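Here's a slice of the assembly, chains where they normally sit.
Naming follows writing order (A and B), and every chain is counted from residue 1.
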Amino acid sequence: MDKETIEILKQVQAGKLSAEEAAQKLSQMEELDFATLDYSRQKRTGFPEVIYAEGKTPEQVLSIFTKLRKRHDRVLATRVKKEQAEQVLSHFPDTEYHETARTLFWHKKEADNPVPGYVAVVCAGTSDLPVAEEAAVTAEAMGVSVRKIYDVGVAGIHRLFARLDIIREADAIIVVAGMEGALASVIGGLVSKPVIAVPTSVGYGSHLNGIAPLLTMLNSCASGVTVVNIDNGYGAGHFAALILQNKYDHR
Amino acid sequence: MDKETIEILKQVQAGKLSAEEAAQKLSQMEELDFATLDYSRQKRTGFPEVIYAEGKTPEQVLSIFTKLRKRHDRVLATRVKKEQAEQVLSHFPDTEYHETARTLFWHKKEADNPVPGYVAVVCAGTSDLPVAEEAAVTAEAMGVSVRKIYDVGVAGIHRLFARLDIIREADAIIVVAGMEGALASVIGGLVSKPVIAVPTSVGYGSHLNGIAPLLTMLNSCASGVTVVNIDNGYGAGHFAALILQNKYDHR
């Protein structure tokens, strides 16, 4: 039983509140408790709520964006098409639109107190960029630094080795790969940091829109690899940022 | 806020309880609240908890059975193998073992006040019997009467027509079918009662252990058909019994 409840009960004990008044307060508090729970979580993670713009009209995106801006000091939207972005930008020019990542991000300009360390976002080919960038933007939106190591696919593995140090020293590693998705296993075998693998839908034929690399990553022979849904850059970025926020107790 | 809470608060107000004591009481009550919730649900449905015997040792089945017998006035176990049943029966000879249904059922001998109406359990072929019987036993264990219309598969549809009346007058209809599972659609087109379809794993080749009739039933062209998992006779029996219990307000 938390302090606030005891406080209310003490007021009843002290005759400052009637039983009925206390009952109502507790009831509100309980209801609040849930909201609070959610609210406090948002506060802790610095990430109140994300707008998934897919299938929404530009007007709808703008409307939700406006509402969230009022309540929070940072707002992120993902899967944002150009015309959706333009609608928001015409109202809030201080919003950043990232065309490759398909994200809109706004935050209060006050000095951030950034999380130390960084997330490495590694990707195999240029066609994986939108997903990789979505992961990067998401992590950054949660106050976490990102280093990008792009175009280091398994077909030319020396490119990966040339950049291994920066990968190894990250606090968490996001590996984005389409095609057969082998990159996650290769990196998983070379590092001792948590690797979050993101299969992408880039491929054709038996690729099955991402099922092939998804299975590859789930069956990785390297330990320390977990997987998110196909193309879910947002999910990987969020998860990686959680690791850093919790590591540096920075929420 | 419920009465009990207000009562406690009034005792605090009256000085009969200290704030700390009240806090502890409320905390216990909250915990209880959840248990109560669950308990009351069991009371209402007359169906406290079901033992899924698959993969358990005979000793484990006996142990759980014993525990539930103490707390409830009816106990059901499904997917019970012979040796599991024997273990239970040797301790509780008043338990009924239904070999085809693979169920064990025990209930207090006091006069039941049975739910009016009945569930029709219809099945296509003799190999669907275990699933059909599991559905029937489950419904009966919940106090609901069952009429069985077996071996009325679509390949000889006149057998179905001959027994249509008894199907049409049921309060809920369970249709169990393997092979292609067409029976659910045919019945669904002939009645105005809720039809619960159960695909079975009886078949071979492209039957895919029940996926074929599962898809058939999900895509039924007849309205008024819902579906449970492959071989889930228990689930269908439980759902049908819920309909009758709620209909006759008999919980």
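Keep this in mind: a residue touches a chain if its C-beta (ideal position, glycine included) is under 8 Å from a C-beta of that chain, and two chains touch if they have at least 3 such contacts.
Source: prediction; values computed, not measured.
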Q: Count every copy of the one sequence in the whole complex, not only the 2 placed here.
A: 8
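The rule is short, and it goes like this: only the chains that are shown with their structure count from here on.
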Q) Just how far, in Å, is the C-alpha centre of chain B from the one of chain A? A) 42
Q.
Could you list, by residue number, the parts of chain B that touch chain A in their complex?
A. 1, 5-6, 9-10, 12-13, 15, 18-20, 22-24, 26-27
